[in-house]
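Note that one protein chain of the assembly has been removed; the remaining protein chains are unaltered in position.
Every chain is named by a letter (A and B) in the order it is written, and numbering of its residues begins at 1.
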Amino acid sequence: MKLVIAMLMDGVIYASWLFVIAAGLTLIYGVMRILNMAHGSFYAIGAYGGASLVGFYLAGGYPPWGAYFMLLGAALIGGTIVGLLIERGLLRMMYGRDEVVMILVTYAILLILEDVIKLIWGVDAYFAYQPYTLLGRTKLAGLSFANYDILLIFVSALICFVLWWGLNRTRKGKLLQAVIHDRDTAAFLGINVTRMFTVTFVIGAVLGALAGALTAPGISVMPGIGVEVIILAFAVVVIGGLGSVGGALLGALIVGLARSAAVHLYPDAELFVIYGVMGLVLAFRPQGLFAIATARKI
Amino acid sequence: MKYATTMIIGAGIALLAAGLFMPGWLTFLLTLAFAKGLVVMGLLLLMRAGLVSFGQGLYYCLGAYCVGIAGDYFETQNALLLILLAVVVCVALAAVIGLLLCRYRDIFFAMFSMAFSMILYGVLVKSSAFGSSDGFNVKPPLLFGWTPTGESGPFLAYGLAVVALVGVGIFVWRYLRSPMGYAGEAVRENEIRVEYLGASVRRIIYTKYLLAAAMAGLGGGITALAAGHIDPEMAYWTTSGEFVFIALMGGVGHAAGPVIGAVLFELLRTYAFQISPYTWQMILGISLLVIILYLPKGVWSLVERVTKGKPL
């Protein structure tokens, strides 16, 4: 029983973390048809930005609860700047190319950003554990969980709701859905697709950075974290169906629970399980669980 | 056809002869570059059919581990035997995975092949018997009872790499001109037409996938012998990304593209790393962007423009 609760809780916590990363990735793919490898770098930038901003803030002796706003601020500022620079400065020149070529373009951006991060923050690890420990821990069925992690579940749920509401209940969101379903027709109907692309990319980048910033207090922030994260996010969005936010949620839960089960029962199989699940899902549903249908005519 | 074969063999002999006079570091660099070139030649077959595998690291790493593990287990250092084994194991695994993969296209093919290589990575990182994430050392190779020492140490692996390159080079050169080679272009261009002409698209892709796996295993095996050390990083997705990078850099229009790309890549990486250890990845990334923007058919297209008198 204890094991089951531990597995479930860890799984859900892990899933909520995965969802925030994957949501940005899948949103960008859905609208722009770009599988963005640089998303891992957005995550890393958020983590570094969050960690160093929290460090500055606390060193100034301000009230500690403000550190949470520093994390949010780092994600917003970092994500917006990087997102705008990349979309306006680079991706714009590449639109209309093959999807696979776009993967390579974003791969190049990832390589560049990895070194930019090293140039700005160096190669030493950063710690910003205060926001994590500040909230204390909760005992549940004899197990101890960090309140920060539990908060993360709620933050993730909130992000999920905001995305759902934004996409389904606002005018702009519906226009965006039109672009997701049929870019050409949407452009033909007078939707400013170029602007949509910019906005989407920035939102996606901010989500990636937010995931990093929220994670920063719980980990040691070092080079290479972005490269690791991106392949996990890929697995999540591929399982859920590329381009579907609902799919990302489901994919995150599946991967989160599967990984947590592996960690508790058979730790050696951790990575294996994630891709095993992905393989299994794709073998039966090649387009992922919630795929956007495409038609082919002859 | 005869002419091209003679040219490739001639180039091979020249490379072997040059190898006798090269400084050790260059021999080593070229060996690793040629081994990667072999992997990328396999990738070229897939890419010409419109399939980009982000998971050739799977067979590169598997081939290397086969050489390392079999060398320990059978207590043999016979280079040819070990490499042959590596190729056979890789083809056997590809025969299974390929059945699944040949149903996928585009980014699904790319991501799915990456997932398989990440599974191997995940397994190796947790396998303490094989040194976990540190990997382990591979014994120096023997060839017909001869083991080179000292100055000529790196030469054996270099020689193997050159011979393999010549063999695979001739094969790929002829392959691209064969019905199967043309069928690859056909699959990229229009699968419906291929089926209605009477060929099975899946069988064509499957064949290419097996060949690519064999070449990647060959490259991985030679790398293990040359480097003397292997680790799970060889299956990590960034390694596979490197192969795609090289393919793009050299160009997939000609069998020579991957080799030129691989040598350029290794040189670029070595020098970039020496000049500025903190920004070498950035230099690679910028080069990749420049190539995608201005040389979409790779460096080899420059050569073709010159030799065929096409305008620059």
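In the analysis below, a contact is a pair of C-beta atoms (placed from the backbone, for glycine too) under 8 Å apart; a residue touches a chain by one contact, two chains touch by 3 or more.
Here is the rule we use: contacts and distances are computed from a predicted model.
Colleague: Choose one: "Response regulator receiver protein", "ABC transporter ATP-binding protein", "Cytochrome C oxidase assembly protein" or "Tryptophan synthase beta chain". The correct choice is the protein name in UniProt for the chain not shown.
Modeller: From the choices "Response regulator receiver protein", "ABC transporter ATP-binding protein", "Cytochrome C oxidase assembly protein" or "Tryptophan synthase beta chain", the unshown chain carries the UniProt name "ABC transporter ATP-binding protein".
Colleague: Pick from B:V123, B:L143 or B:M180: which residue touches the chain that isn't shown?
Modeller: Residue touching the absent chain, from the options given: B:M180.
Colleague: Hey, which of B:M114, B:V138 or B:I204 is the one touching the hidden chain?
Modeller: B:I204
Colleague: What residue numbers in chain B mark contact with the hidden partner chain?
Modeller: 1, 171, 174-175, 177-183, 185-186, 189-190, 192-200, 204, 207
Assume only the chains that are shown with their structure count from here on.
Colleague: State, to the nearest whole Å, the distance from the C-alpha centre of chain A to the C-alpha centre of chain B.
Modeller: Each chain reduced to its C-alpha mean, chain A and chain B end up 32 Å apart.
Colleague: Show which residues of chain B lie in contact with chain A when the two form their complex.
Modeller: The contact residues of chain B facing chain A are 52, 54, 100, 103-104, 106-108, 110-112, 114-116, 118-119, 121-123, 125-126, 192, 237-238, 241, 244-245, 248, 278-282, 284-286, 288-289, 292-293.
Colleague: Given the complex with chain B, which residues does chain A contribute to the contact?
Modeller: Checking each residue of chain A against chain B gives 35, 90, 93-94, 99-101, 103-105, 107-112, 114-116, 118-119, 123, 227, 231, 234-235, 238, 242, 267-272, 274-276, 278-279, 282-283, 286-287, 298.
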